[in-house]
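Could you have a look at this structure, given as structure tokens, before my questions?
Missing here is one protein chain; the remaining ones are kept as they sit in the complex.
Chain lettering (A and B) follows the sequence in which the chains are written, and residue indices restart at 1 in each chain.
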Amino acid sequence: MEIATPPAVATVEPHSARRAMAPPSRFGDKAFEWLTLAMAMAVVVLVILLGWELWRGSSLAIKKFGFHFLTTSTWDPVADQFGALPFIYGTVVSSLIALLIAVPLSIATAAYLTELAPLWIRQPLVSLIEMLAAIPSVILGLWGIFVMIPWLRDYPFPLLKRLFGWTPFFTGPIYGTSMLAGGIIIAIMILPIITSVSREILRSVPNLQREAAYALGATRWEVTRIAVLSYAKKGLFGAVILGLGRALGETMAVTMVIGNTPQIAASLFKPGYTLASVIANEFTEATTDMYLQALFEIGLVLLGTTILANLLAQLLLQTMSTTSTTRAVQ
Amino acid sequence: MKSSRFARKIFNLVLLAGISTTASAQMMINGAGATFPYPIYSKWFDEYAKIDPAVRFNYQSIGSGGGQKQILAQTVDFGASDGPMSDENLSKAPGKLLHIPTVAGADVVAYNLPGNPALKFDADTIAGIFLGQIKKWNDPKITGLNSGVTLPDQEIVVVHRSDGSGTTYIWTDYLSKISPEWKTKVGTNTSVNWPTGIGGKGNEGVAGQIKQTPGALGYVELIYAIQNKMPYAEVKNSAGNFVKPSIESITTALATADIPDDFRFSITNAPGADAYPIAGATWLLVYQQQKDAAKGKKLVEFLKWAAKDGEKMAKDLQYAPMPDNLQQRVLKRIDEIEM
Partner (left out) sequence: MHLQRADNHTWRKAKSGLASTAAFVSALLVIAPLGLVFFHLVANGASSVNWDFFTKLPTPVGVVGGGMVNAIAGSLELLALAAAIGIPVGVLGGVYLAEYGSARVNSMLRFIADVLNGVPSITWGVVVYGLVVLRFKGFSAYAGGLALGLIMIPLIIRTTEEVILLVPNGYREAALALGVSRWKTIVHVVMKTASKGIITGILLALARVGGETAPLLFTAFGNRFWNHNLSEPIAALPLQIFTYAISPYDDWHRQAWAGALVLVTGIFCVNVVVRILTRGRTASVV
């Protein structure tokens, strides 16, 4: 039935229409509007607050280290020399590992959920994925320390070393706590978000696309690949970037498994450190002013990169979709 | 109006929580810092809650660096550190900060090896391992000291602190004294730029890491090794003897210290045939001028109790109490706290 259009359509031009319907404004109306406006403006205030506090807290460090802060790798509280490169490196590498693992799995799962799976299985699977998203970071970290790390150390890591030991990425001693373990735990944390956003994207692909492909005699997989996945490319990329944004800022679980050592090493068996973990570990204990300033600056770098990732993701997603996507984002 | 009823319920809940908590006013004195003496401090605060039920001492073991930082920022009522504060940091304090030594302990070399053999180390070996120069358990330098023990051809996983730590201060203070290379490359502080290894948060975290990681070696306070049944090594002291960390060998080291008026002293690499070389005292940091008279009064009462009665519990937890003459000086200092 044509009347049963999705509610989203009704929201295309709600504001002007609603305003026209309103009776002449009274005091109560004005007051309520202003009150709600003030509350909505909270988001702007929050962004300014975040930026301002971090900027204020790090101004001395910014002045002292300048751009070198991002490109030097000495983190030496004794000499009051601070460079964030090992943390940036650790954050980028652990996030890339996470994406490498999570992206194929998530998109394949999203395709399964929207295109390939039997109908009865879809809703339960979606619910399970939402439950995975609800597991707090600290609990994944707990599981990581006592279950995942010992298992990785005993089976997959030695296997990787045997198979790929000739590359620089899988050399050296196997501690368990490592960059790779950090990447894997982040992957688990971002699987649900990439999956659910991708699923919304795929759902928003018009049925006409599928029908056309089926009409040409395509198999189910061909329809999925040609008509759906490639059509939704941009949106899926948005989902991936959104996942990246989450990966960059993951804190507790990573801190518990990554080894917390500021170093730049090719081997993924070596421990690493991320921007978020160094704040979690050292923020309350920075003894000198410059040390604290450096940590505030790390917070600023973290905020900047995650905001950039999110901006990019939202832009990509907006071109694709309706409100339902942003809903899934949360 | 379900939503507003829900909101009202939440609001009532908040109000209720607020009222019920202010109704039974119990004083809370907050402290933060060293994890090194955390086992004995938490014991003290637990006992003291029975002695004076009107006050609770909430102590968070965030590391000595944290203790110094938070007392400087005045976000806590007292700090705790196992490294004395630097002159530079003291000069930044908004008031005069007193160092109140409480107990002394030892940084032990704890490890995780199959069969948990008893091991011996000397200064060179420890420095070599922490500088990343000795990489394997069967390195000749280690096997040379431990004839009769078969050590595996396995990498040594060095575990150190990731947070600002007095245990680290004692450790690096020792390494700086015995290794010129360490002194120039790394130095002494509550946090340093580690040449190698993985980081754990707090003595708890380092002990946890060692326990979880086969082939690991790290430094923790004695009691953490004992409570967690981890093996720890004998270390060669400046007199050339291998000494096991214990209350006696810490006390011997403590006895050699020449303690200045501000109580900032170091007992690493102490002389004496039986002195354990990596020992150190731990301090509570309090302002001489207390802002809150009521809290200040309770704090002083506690400090006196700790210096007299608390010290008696030290030995149960493998800490060395302060010598008697020092205790008298400390009590006098506590009397100087003003409200």
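For the reader, a short list of remarks on this structure follows.
Here is the rule we use: a residue touches a chain if its C-beta (ideal position, glycine included) is under 8 Å from a C-beta of that chain, and two chains touch if they have at least 3 such contacts.
No experiment lies behind these values; they were computed from the predicted model shown.
Checked against the hidden chain, the listed residues A:79, A:100, A:116 or A:216 yield one contact partner: A:116.
Residue-wise, the contact with the chain that is not shown comes from A:43, picked out of A:43, A:119 or A:208. Residue-wise, the contact with the chain that is not shown comes from A:141, picked out of A:83, A:141 or A:259.
Although one chain is not drawn, the whole complex shows that of A:84, A:160, A:232 or A:252 it is A:252 that touches it.
By the touch definition given at the top, chain B reaches the unshown chain through residues 1-4, 6-7, 10-11, 13-14, 17-18, 21-22, 24-26, 28, 30, 32, 38-39, 42-43, 45-46, 49, 56, 58-60, 73-76, 200-202, 204-205, 207-208, 210-211, 223-224, 227-228, 230, 317.
Against the chain not displayed here, chain A makes contact via residues 6-8, 10-11, 13-15, 17-18, 21-23, 25-26, 28-29, 31-33, 35-37, 39-44, 46-47, 49-50, 53-54, 56-57, 104-106, 108-109, 111-113, 116-117, 123, 125-132, 134-143, 145-147, 188, 191-192, 195, 219-222, 224-225, 242, 245-246, 248-252, 256, 276, 279-280, 283-284, 295-296, 299, 302-303, 306-307, 309-311, 313-314, 323-324, 326-327, 329-330.
We take it that only the chains that are shown with their structure count from here on.
Rounded to whole angstrom units, the spacing between the C-alpha centres of chain A and chain B is 37. Chain A meets chain B in the complex at residues 74-79, 145-146, 149-150, 172-173, 175-177, 255, 259-262, 271, 273, 281-282, 284-289, 291-292. Chain B contributes residues 32, 62-70, 88-89, 92, 154-155, 157, 162-165, 186-194, 197-201, 208-209, 212-213, 215-216 to its touches with chain A in the complex.
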